[in-house]
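Moving on, here comes chain A:
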Amino acid sequence: MRTHSVSVLVTALVTGALARPAMVVPAAPAGAAGTISGKVTYTGTPPKMKPIDMAKEPNCVTQHAAAPVLTENVVTGPGNTLRWVVVYVSAGDQGSAPATETVRLDQKGCQYIPHVLVVQPNQPLDIYNNDPHSHNIHPLARVNPEWNRSQPAGAPPIHTKWELPEFIPVKCNVHPWMHGWHMVLTTSHYAVTGEDGAFTLSGLPPGKYTVTAWQEQFGTQSQDVTITGGETKTANFVFKATPY
Partner candidate 1 sequence: MNETRAETGVWIGIATISMSFAALTSALVVRQGSASDWQHFQLPPILYVNTLVLLLSSCTLELSRRRVAAGVPDVVLPPQGLHWFQITLALGLLFVVGQLLAWRNLAAQGLFLATNPSSSFFYVFTALHGLHLLGGVAGLTYVLHRLTRTARPGARSALGAASLYWHFMGVLWLYLLSILVIRI
Partner candidate 2 sequence: MPDIAAPAAVHRHAPPQGLLRRHVFSLDHKVIGKQYLDLALVAVCTGMVLSWLMRLHLGFPTVPIPGLDKLSPNGAAGGVITPEYYLSLMTMHGTIMVFFVLTTAPFAGFGNYFLPIQVGAEDMAFPRINMTSFWVTLVAFLVLIASFFIHDGPALSGWTAYAPLSAVGKDAGPGQGLGQTLWAISIALFCVAQLLGSLNFITTTLDLRTRGMSLARMPFSTWAWFITAVIGLIAFAVLMPACILLLLDRVAGTSFFIPAGLVISDRLQPHSGGSPLLWQHLFWFFGHPEVYIAILPGFGIISHILPVFTRKPLLGPRVMIGCLIAIAFLSYTVWGHHMFLSGMNPFSATLFSVPTLIITIPATIVTLLWIGTIYGARLRFTTPALFCLGFVSVFVSGGISGFFLAQPSIDTYLHGTYFVVGHFHFVMGVAAMFGIFAGTYFWFPKMFGRMMNETLGKWHFWLTFIGVYCVFMPMHYLGLAGNVRRYSAFTDDYMKPLIPLHRFITIAALFTGAAQLIFLYNLIRSRLRGPKAPDNPWEATTLEWSTASPPPFDNFGGRPPTVSHGPNEYGVPGAAGDYVMQASR
(Lines give C-alpha, C1' and ligand atoms only; values in the text may rest on other atoms or scores of the structure.)
Protein backbone atom coordinates (compact mmCIF):
# COMPACT_ATOMS: atom_id res chain seq x y z
CA MET A 1 0.00 0.00 0.00
CA ARG A 2 1.32 3.45 -0.77
CA THR A 3 3.11 5.07 2.17
CA HIS A 4 0.96 8.14 2.34
CA SER A 5 -2.34 6.27 2.03
CA VAL A 6 -1.34 4.25 5.11
CA SER A 7 -0.77 7.49 6.89
CA VAL A 8 -4.17 8.66 5.78
CA LEU A 9 -5.76 5.63 7.41
CA VAL A 10 -3.88 6.12 10.64
CA THR A 11 -4.73 9.80 10.91
CA ALA A 12 -8.33 9.12 9.97
CA LEU A 13 -8.55 6.72 12.93
CA VAL A 14 -6.86 9.20 15.25
CA THR A 15 -9.07 12.13 14.29
CA GLY A 16 -12.02 9.77 14.25
CA ALA A 17 -11.50 9.30 17.96
CA LEU A 18 -12.07 12.98 18.33
CA ALA A 19 -15.17 12.79 16.21
CA ARG A 20 -17.58 13.57 18.95
CA PRO A 21 -15.84 15.81 21.52
CA ALA A 22 -18.24 17.59 23.78
CA MET A 23 -19.25 20.47 21.55
CA VAL A 24 -19.96 22.71 24.48
CA VAL A 25 -17.48 25.63 24.32
CA PRO A 26 -15.90 26.23 27.75
CA ALA A 27 -15.80 29.88 28.68
CA ALA A 28 -12.31 31.32 27.95
CA PRO A 29 -10.41 31.21 31.26
CA ALA A 30 -9.40 34.46 32.87
CA GLY A 31 -5.67 34.36 31.66
CA ALA A 32 -4.75 35.34 28.02
CA ALA A 33 -4.66 32.42 25.44
CA GLY A 34 -1.30 30.93 24.43
CA THR A 35 0.04 30.31 20.89
CA ILE A 36 2.21 27.64 19.34
CA SER A 37 4.28 28.51 16.31
CA GLY A 38 7.18 26.97 14.47
CA LYS A 39 8.57 25.90 11.11
CA VAL A 40 8.39 22.69 9.11
CA THR A 41 11.53 21.61 7.27
CA TYR A 42 12.96 18.44 5.75
CA THR A 43 16.29 16.64 5.60
CA GLY A 44 17.61 14.46 2.77
CA THR A 45 16.88 14.95 -0.92
CA PRO A 46 13.17 15.48 -1.69
CA PRO A 47 11.62 14.08 -4.92
CA LYS A 48 12.11 16.37 -7.95
CA MET A 49 9.18 18.73 -8.55
CA LYS A 50 8.46 17.76 -12.15
CA PRO A 51 6.71 20.20 -14.53
CA ILE A 52 3.14 19.07 -15.30
CA ASP A 53 2.53 18.74 -19.07
CA MET A 54 -1.10 19.78 -19.62
CA ALA A 55 -1.02 19.14 -23.38
CA LYS A 56 -4.43 17.50 -23.18
CA GLU A 57 -6.12 20.79 -22.26
CA PRO A 58 -4.94 23.65 -24.53
CA ASN A 59 -6.75 26.27 -22.38
CA CYS A 60 -4.57 25.34 -19.40
CA VAL A 61 -1.40 25.26 -21.51
CA THR A 62 -2.00 28.87 -22.54
CA GLN A 63 -2.84 29.92 -18.95
CA HIS A 64 0.49 28.51 -17.70
CA ALA A 65 2.56 29.44 -20.75
CA ALA A 66 4.76 31.75 -18.66
CA ALA A 67 5.54 29.58 -15.63
CA PRO A 68 4.93 25.81 -16.02
CA VAL A 69 3.09 24.23 -13.08
CA LEU A 70 5.14 21.83 -10.94
CA THR A 71 3.90 18.73 -9.13
CA GLU A 72 2.61 19.69 -5.68
CA ASN A 73 3.05 16.51 -3.67
CA VAL A 74 6.25 17.83 -2.06
CA VAL A 75 6.55 21.63 -2.40
CA THR A 76 9.87 22.85 -1.03
CA GLY A 77 10.86 26.44 -0.32
CA PRO A 78 14.15 28.26 0.52
CA GLY A 79 15.84 26.79 3.61
CA ASN A 80 14.46 23.30 3.14
CA THR A 81 10.99 24.48 4.17
CA LEU A 82 7.90 22.43 3.29
CA ARG A 83 4.69 23.96 2.02
CA TRP A 84 1.12 22.55 2.27
CA VAL A 85 1.82 20.88 5.63
CA VAL A 86 -1.26 20.84 7.89
CA VAL A 87 -0.37 21.48 11.56
CA TYR A 88 -3.23 21.03 14.03
CA VAL A 89 -4.02 20.17 17.61
CA SER A 90 -4.72 16.46 17.54
CA ALA A 91 -5.16 15.89 21.31
CA GLY A 92 -6.00 17.98 24.31
CA ASP A 93 -8.25 20.35 22.38
CA GLN A 94 -10.86 21.64 24.79
CA GLY A 95 -13.70 21.82 22.25
CA SER A 96 -13.80 23.99 19.10
CA ALA A 97 -16.58 26.20 17.83
CA PRO A 98 -18.13 24.69 14.69
CA ALA A 99 -17.07 26.86 11.74
CA THR A 100 -19.89 28.50 9.77
CA GLU A 101 -18.19 30.78 7.21
CA THR A 102 -18.17 29.29 3.68
CA VAL A 103 -14.89 27.87 2.43
CA ARG A 104 -14.12 28.32 -1.27
CA LEU A 105 -12.28 25.91 -3.56
CA ASP A 106 -11.34 27.15 -7.02
CA GLN A 107 -10.47 25.16 -10.10
CA LYS A 108 -8.31 27.55 -12.10
CA GLY A 109 -5.75 26.67 -14.76
CA CYS A 110 -6.47 22.97 -14.26
CA GLN A 111 -5.33 23.20 -10.64
CA TYR A 112 -7.08 23.05 -7.29
CA ILE A 113 -6.54 26.32 -5.44
CA PRO A 114 -5.72 25.83 -2.58
CA HIS A 115 -3.92 22.49 -3.04
CA VAL A 116 -4.74 21.49 0.56
CA LEU A 117 -8.05 22.76 1.94
CA VAL A 118 -8.95 22.43 5.62
CA VAL A 119 -12.61 22.44 6.65
CA GLN A 120 -14.49 21.53 9.79
CA PRO A 121 -17.41 19.09 9.85
CA ASN A 122 -20.61 20.57 8.29
CA GLN A 123 -18.75 23.72 7.24
CA PRO A 124 -20.28 24.94 3.93
CA LEU A 125 -17.89 24.38 1.00
CA ASP A 126 -18.37 26.04 -2.42
CA ILE A 127 -16.48 24.60 -5.40
CA TYR A 128 -16.09 26.97 -8.36
CA ASN A 129 -15.05 26.14 -11.94
CA ASN A 130 -13.21 29.20 -13.20
CA ASP A 131 -11.86 27.47 -16.32
CA PRO A 132 -13.44 27.77 -19.81
CA HIS A 133 -13.78 23.96 -19.92
CA SER A 134 -15.43 21.39 -17.70
CA HIS A 135 -13.89 19.71 -14.67
CA ASN A 136 -15.02 16.67 -12.73
CA ILE A 137 -14.57 16.70 -8.97
CA HIS A 138 -14.14 13.25 -7.46
CA PRO A 139 -13.29 13.28 -3.72
CA LEU A 140 -12.10 9.74 -2.87
CA ALA A 141 -13.85 9.74 0.51
CA ARG A 142 -14.02 6.46 2.47
CA VAL A 143 -15.58 7.54 5.78
CA ASN A 144 -17.73 10.24 4.21
CA PRO A 145 -20.06 9.31 1.29
CA GLU A 146 -18.04 9.38 -1.94
CA TRP A 147 -19.38 11.47 -4.83
CA ASN A 148 -18.26 12.31 -8.34
CA ARG A 149 -19.75 15.14 -10.35
CA SER A 150 -18.95 17.06 -13.51
CA GLN A 151 -18.98 20.81 -13.54
CA PRO A 152 -19.27 22.14 -17.12
CA ALA A 153 -17.78 25.55 -17.90
CA GLY A 154 -19.96 28.30 -16.46
CA ALA A 155 -21.94 25.87 -14.29
CA PRO A 156 -23.07 27.18 -10.88
CA PRO A 157 -20.72 26.38 -7.93
CA ILE A 158 -21.29 23.07 -6.16
CA HIS A 159 -22.48 23.67 -2.58
CA THR A 160 -21.43 20.78 -0.41
CA LYS A 161 -19.99 19.95 3.02
CA TRP A 162 -18.25 17.09 4.81
CA GLU A 163 -19.84 15.63 7.93
CA LEU A 164 -17.20 13.27 9.30
CA PRO A 165 -13.51 14.06 10.01
CA GLU A 166 -11.30 12.48 7.35
CA PHE A 167 -8.30 13.30 5.11
CA ILE A 168 -9.89 13.08 1.65
CA PRO A 169 -7.72 13.00 -1.52
CA VAL A 170 -9.55 14.82 -4.33
CA LYS A 171 -8.90 14.21 -8.03
CA CYS A 172 -10.32 15.52 -11.30
CA ASN A 173 -11.40 12.61 -13.52
CA VAL A 174 -10.98 14.63 -16.69
CA HIS A 175 -7.48 16.00 -15.88
CA PRO A 176 -5.47 13.19 -14.23
CA TRP A 177 -2.70 15.48 -12.91
CA MET A 178 -5.21 17.58 -10.91
CA HIS A 179 -4.98 16.46 -7.27
CA GLY A 180 -5.79 18.09 -3.97
CA TRP A 181 -6.76 17.28 -0.40
CA HIS A 182 -9.76 18.09 1.77
CA MET A 183 -8.75 17.81 5.42
CA VAL A 184 -11.82 17.58 7.64
CA LEU A 185 -10.66 18.41 11.20
CA THR A 186 -12.84 18.64 14.27
CA THR A 187 -10.48 21.18 15.89
CA SER A 188 -10.53 24.86 14.90
CA HIS A 189 -6.85 25.20 15.93
CA TYR A 190 -5.07 24.39 12.68
CA ALA A 191 -2.73 26.03 10.16
CA VAL A 192 -1.38 25.20 6.70
CA THR A 193 2.27 26.07 6.16
CA GLY A 194 2.89 28.57 3.42
CA GLU A 195 5.94 29.31 1.25
CA ASP A 196 8.09 29.91 4.39
CA GLY A 197 6.99 26.67 6.04
CA ALA A 198 5.89 28.59 9.15
CA PHE A 199 2.68 28.04 11.14
CA THR A 200 1.03 29.61 14.22
CA LEU A 201 -1.79 28.12 16.34
CA SER A 202 -3.27 30.90 18.49
CA GLY A 203 -6.08 31.24 21.03
CA LEU A 204 -5.13 28.11 23.00
CA PRO A 205 -6.39 28.07 26.62
CA PRO A 206 -3.81 26.67 29.08
CA GLY A 207 -3.52 22.90 28.89
CA LYS A 208 -1.47 20.02 27.56
CA TYR A 209 -1.71 19.65 23.77
CA THR A 210 -0.45 17.16 21.16
CA VAL A 211 0.35 19.03 17.96
CA THR A 212 0.50 16.97 14.77
CA ALA A 213 2.00 17.94 11.41
CA TRP A 214 0.74 16.07 8.30
CA GLN A 215 2.45 16.01 4.90
CA GLU A 216 0.81 14.10 1.97
CA GLN A 217 4.01 12.28 0.98
CA PHE A 218 5.93 11.92 4.28
CA GLY A 219 3.10 11.18 6.69
CA THR A 220 2.65 12.72 10.15
CA GLN A 221 4.72 13.74 13.18
CA SER A 222 3.44 14.74 16.63
CA GLN A 223 4.85 16.73 19.55
CA ASP A 224 3.46 17.39 23.00
CA VAL A 225 3.28 21.06 24.06
CA THR A 226 1.94 22.38 27.36
CA ILE A 227 0.48 25.89 27.55
CA THR A 228 0.40 27.38 31.07
CA GLY A 229 -0.49 31.07 30.52
CA GLY A 230 -0.45 33.49 27.56
CA GLU A 231 3.09 32.63 26.37
CA THR A 232 4.18 31.48 22.85
CA LYS A 233 5.74 28.03 22.53
CA THR A 234 7.73 26.98 19.48
CA ALA A 235 7.41 23.54 17.93
CA ASN A 236 9.46 22.69 14.86
CA PHE A 237 8.95 19.63 12.68
CA VAL A 238 11.55 17.98 10.49
CA PHE A 239 10.53 15.37 7.93
CA LYS A 240 12.97 12.86 6.44
CA ALA A 241 12.71 13.13 2.62
CA THR A 242 13.51 10.33 0.15
CA PRO A 243 14.01 11.06 -3.56
CA TYR A 244 11.53 8.49 -4.83
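Candidate selection criterion: all candidates are chains of the complex that A comes from, given by their letters.
In this section, contacts are C-beta pairs under 8 Å (C-beta built on N, C-alpha and C of every residue); 3 or more make two chains touch, one makes a residue touch a chain; residues count from 1.
It should be emphasised that the depicted structure is a prediction, and the values quoted were computed from it without experimental measurement.
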item: Pick from 1 or 2, the complex member that touches chain A; value: 2
item: Chain A residues touching candidate 2 - in the complex, by the definition given at the top; value: 133-134, 136, 138, 140, 146, 148-156, 158, 169, 171, 173
